[in-house]
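Submitted below is the structure of interest, expressed as structure tokens.
Coming up: chain A.
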Amino acid sequence: MTAVLEVEALHAGYGPVPVLRDVAFTVPAGTVAAVLGANGAGKTTLLRTLSGLLRPTGGRIRYAGEDLRGVRVEHLVRRGLAHVPEGRGVVTELTVAENLRLGGLWRRDRADARRARDEVYEIFPALARRRDHLGHQLSGGERQMLALGRALIARPRLLLLDEPSLGLAPTVAAQIMALLRRLRDEQGLTVLLVEQNVRTALSVADQGIVMSLGRVVTAAPAARLRDDDRLRHAYLGF
Partner candidate 1 sequence: MQRFWFLTFDGLAAGAVYAAFALALVLIWRAARVVNFAQGAMAVATAYVGYAVVGATGSYWLGLAAAVLAGLALGALVERVLMRFVGPAGPLNQVIVALGLVLLVQAVLGMVFGNGYRPAPAPFDTDALTVGGVAALSPYDLWVLGAALTVVALLALLFTRTPVGLRMRAAAFAPEVSRLLGVSVGRMLTLGWALAAGVGALAGMLVVPTGLGLHPHAMDLVFVVAFTAAVVGGLDSPVGAVVGGLLVGLILSYVTGYLGPDTTPLAVLVLLLAVLLVRPGGLFSAARARHV
Partner candidate 2 sequence: MTTPRTGSTLLRHLAGAVLAGTLVVLLTNQLPPYENLQVARVCAFLCVTAGHTVLVGLNGQLSLGHGALMATGAYTVALVQRGLDERAVGGGWWVLPGSLLAAVAVTALGGLVVGLAAARLRGPYLAGVTLAVATLVPAVTTIFTGVFNGEQGLRFPAQAPPAALGPYFQPERWLAWIALAAALLTMLLLANLVRSRYGRSLRAVRDDEVAARLAGIPVARTQVLAFVVSAGCAGLGGGVYAVLTATVAPGKFPLDLSLFLLMAIVIGGLGSLAGAVWGALLLVALQDLPALLTEHLDLSTGLAQRLEGNLALAVFGLILIVVMLAAPGGLQGGVRALATRLRAAVRRAPDR
């Protein structure tokens, strides 16, 4: 199995404050990896560094075998790397339709971009009903659907998802996890998922990457994290 994402000895931070220290892991193609850990463990910083919003101070990020150093953020999505940031992923001043259109503007294949949009409306009928509503009129769940759906229009190979279940009703969160599972199984999508809600994350993940204070403390198959009481107690606190 080839790795879509390989991270080696990654260091990053804000100004002089280091946040990520010596982070390393691999995400094989067609799998879901969940990054777990408490608040302030550096999960969001990790995603921001992976998508180039934050410049690493050391180490290497290889995506599909390529070094990502020097690649501009706005070019990553063209290479199939989509990042759905935490909370603010939706442009609230634009309508649902405009947000989705924005997701496919860079695509040359206009017909497929339209097809991808229709698929998103199919997956999330709520969005189709609220097509002409502005982003700020949507509920939290609808916003999350919109941000996720918009990322899918890029037909990504690797999806970076930051707290997709945050503030959502459990049923909606479960629905989104089910969708991720389906995309992985049917389209071979690779997902790096940041979650606070460990149970939700492990319900879909193949691999769990546990972070604490900016370091990876353990990376193990999700099943082991789920079933090994010792690991679970030590790192995940339940």
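To be clear about the criterion, a contact is a pair of C-beta atoms (placed from the backbone, for glycine too) under 8 Å apart; a residue touches a chain by one contact, two chains touch by 3 or more; residues count from 1.
The candidates were selected such that all candidates are chains of the complex that A comes from, given by their letters.
Just so it is clear, the model here is predicted, and its values are computed rather than measured.
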item: Among 1 or 2, touch partner of chain A in the complex; value: 1
item: Residues of chain A touching candidate 1 in the complex; value: 51, 53, 72-78, 82-83, 85, 88-94, 98, 101-103, 105-106, 136, 150, 154
